[in-house]
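Missing here: one protein chain of the complex. Every other protein chain is in place.
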């Protein structure tokens, strides 16, 4: 990092074994670092005074995102308020060969919004206006910095909602959701972000503003909307999003079923889906997770269970009864330890309470956790959990598993101590082993959190070098100079575009 | 989150406490979206997570605060919305209190600001002085529009003059009396913190509290020697005056506990309630630790006491719709959310809550004087949400909010005034106007 940005030295001899788990980033461009003051001055001319941040003290909080183990100070931070301002910054950076890192709410769990030393961060949190809500055609147009829940809040009074609901929905922004193709507990029924979009205002690295899609379904021509969704800021920036909004169901209710083994719980899931019942949510928690949640939320989860399923159905009261009874009958065949059908909305909330607080609960029993995000074929769950248990013993680190059982998305929460270098390295290695296992059984590295920097180097486990080259080339078609969020998604090895 | 304090630094108990808090934060960012200043300013630096990170960096490096840290920490309302949101239980309040103190001790603010802060710290907690200055302000009020300039100082002066009421209510002999015996059989005995600024601005709140409690068979004492809870100075990072104010209260209430005993210390300004409930923490390393912990346990919001002693209305339902404004110190600071609404419903009011109930109205103690721009924007946002409810009046449990929200379309009263009215007390004057 440049001299102006270096940390104030610690008191003498007090290194304390503190460590910097620095992620490897491409070498910064020296000519850009050297021009830092000039660049700040130029940005200051392009944007209002309060939209450019350059002081080291004020840049510090932007050095990381939801994956705080990795940190890197940026060159500058900009906070534009309009599409035109975003375009102006991109045009300037493009003309001057300056790298950019887009940022939404910074809740990425894969280090997607991690800055680079020679990069300008473009934060869209000020673009937080709802531009249009249209009930006749059931869409809403919002700026990229509107929070996920903000969309639902804007329409729920009229009985509508925006379906994808990542657990971070209170904070994460729709622009970030588009770029990560975020999912949520209810995506088994309603799909992920990609399935709920109609259009985007997209700004290319050259600063050109283009509208993609619109207020209609299935634009003709190449599916740019689909390609850009989930592209992790590699292809351009999104400033406005047109989302579909749906009418809320009449009601929803949850049930809880506890089983004596992971296998049996998995069989119950298979049987439910095999019987043609697609619940809106189907969540699985393993024993360590049940214990963590129970200690925190006192939701009444059975502590002797090896696995708990939380199942939610929707519809009128009679339909909920019908579905819950069907599911109960199926579960009965697998000799559950206990079952609890919510009788009311309050009881549903109580059942969900522990699950919703799972991350926080683990955060309370362990100083830090790494949240993994592989997907596996659901049938592989027992095998995968057994192997994860063995790895946990091998690394000596605790792990709690939350699993979106309907769609195979597995979230192992690896518990470690970020102040202990050894513990952190073990956690990283443990995480990598889990993800390789996911790929090995036919799954993938990430179901919803994105590759970011975190899983970048594991991409070789899932793709051949030629496949990676092809994806890189598609990125190059949008961003020939590799200025957009470089160092993410693709391994650094063999990437000439980022070599010094 | 990782921290890099040295062993030497961690020997300081306050730093050790800060480290403990920082270590519970996993930097997930959930708290950002419910922070009023982040909503308005859209900058990580004006969000809880950003402030936590700024504070972490400042403390880890053991460096003196600069204008930059002061700017972003000063903008924090201490509304504690972030604590309600945080899934990991990060105690932001203790961290930011510590940071404010560090800033106060290591950073010298520009003189107009220093002057203003010292005046506020000296005047507000002293009812006599405060009354005098409000008189002066009332005289100067028409001048507010004439103050030129868009600078912070000019804005602050205008805010002060605008917030000062045009006419002061008369002194209330009732709230000065040391003892109010219970009507009928005595069912309990409580001390009432009559407060400092509230006493001057709106004595009817204390009067309604006393009437209602005594009517319910509860003896109310107003102990000599109690005064400001210390929150005003505490939130400005002025450690010693805050501790001195709190200590005076400890003594006053300690004497009552020793004497005839207390079932509760009743607080009807939730901002003060949050602080008194935190005395146990503030004095954790002081000789008065045990007494302070006991007092924090006894401290109760007036609604909690009313519920405990079985509040019942005696009048017919008034057919009015109340827009209930949840004071931050009540909902986030003390986690009292449903109870006041429940009591109002019990009293016969229809109760509605505005959109964004978790967002601060911008009052926040002295905040509306020190950060008038943000405070005004939050006030407008709150009033706009209130206006959509089609209510007859607004109720809140904190004098700061009441002052902040007054002067718009709807009358704003304290919850306890309504509860007293329905239980036989007089109709609040503001409703008759």
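Note that the chains take the letters A and B in the order they are written out, and that residue 1 is the start of every chain.
Just so it is clear, a residue touches a chain if its C-beta (ideal position, glycine included) is under 8 Å from a C-beta of that chain, and two chains touch if they have at least 3 such contacts.
Rule of thumb we're sticking to: contacts and distances are computed from a predicted model.
Undergrad: Which of "FtsX-like permease family protein", "Xanthine dehydrogenase family protein subunit M", "FAD-binding protein" or "FtsK/SpoIIIE domain-containing protein" is the UniProt protein name of the chain not shown?
TA: Answer from the UniProt record of the missing subunit chain: "FAD-binding protein".
Undergrad: Among the chains in view, which touch the chain not shown?
TA: Visible chains that the missing one touches: A.
Undergrad: Of the residues listed, A:83, A:128 or A:229, which one is in contact with the missing chain?
TA: Selected residue, touching the omitted chain: A:229.
Undergrad: Of the listed residues A:173, A:376, A:399 or A:418, which contacts the missing chain in the full complex?
TA: The missing chain is touched by A:376.
Undergrad: Which listed residue (A:56, A:130, A:273 or A:337) would be found touching the missing chain in the intact complex?
TA: A:273
Undergrad: Name, in rising order, the residues on chain A that touch the hidden chain in the full complex.
TA: 134-139, 159-160, 180-181, 183, 187-188, 191-192, 194-195, 204, 206, 208, 210-212, 214-227, 229-231, 234, 247-250, 269-271, 273-274, 276-278, 315-316, 318-319, 322-323, 375-379, 404, 406-409, 442-451, 455, 459, 462-464, 466-468, 470-471, 473-478, 489
The working rule: only the chains that are shown with their structure count from here on.
Undergrad: Let me have the rounded angstrom distance from the C-alpha centre of chain A over to the C-alpha centre of chain B, please.
TA: Using C-alpha averages as centres, the distance is 37 Å.
Undergrad: Spell out the part of chain B that touches chain A in their complex, as residue ranges.
TA: Chain B reaches chain A through residues 1-4, 6-9, 23-24, 26-34, 38-39, 42-45, 49-50, 53-54, 57-58, 61-63, 66, 68-69, 72, 85-89, 355.
Undergrad: Under the definition above, what is the set of chain A residues touching chain B in their complex?
TA: Contacts found on chain A: 7-8, 10-11, 14, 16, 18, 21, 53, 55, 57-58, 60-62, 64-66, 68-69, 79, 105-107, 123, 125-126, 128, 145, 147, 149-150, 153, 168, 170-172, 357, 359-361, 363-364, 367-369, 418-419.
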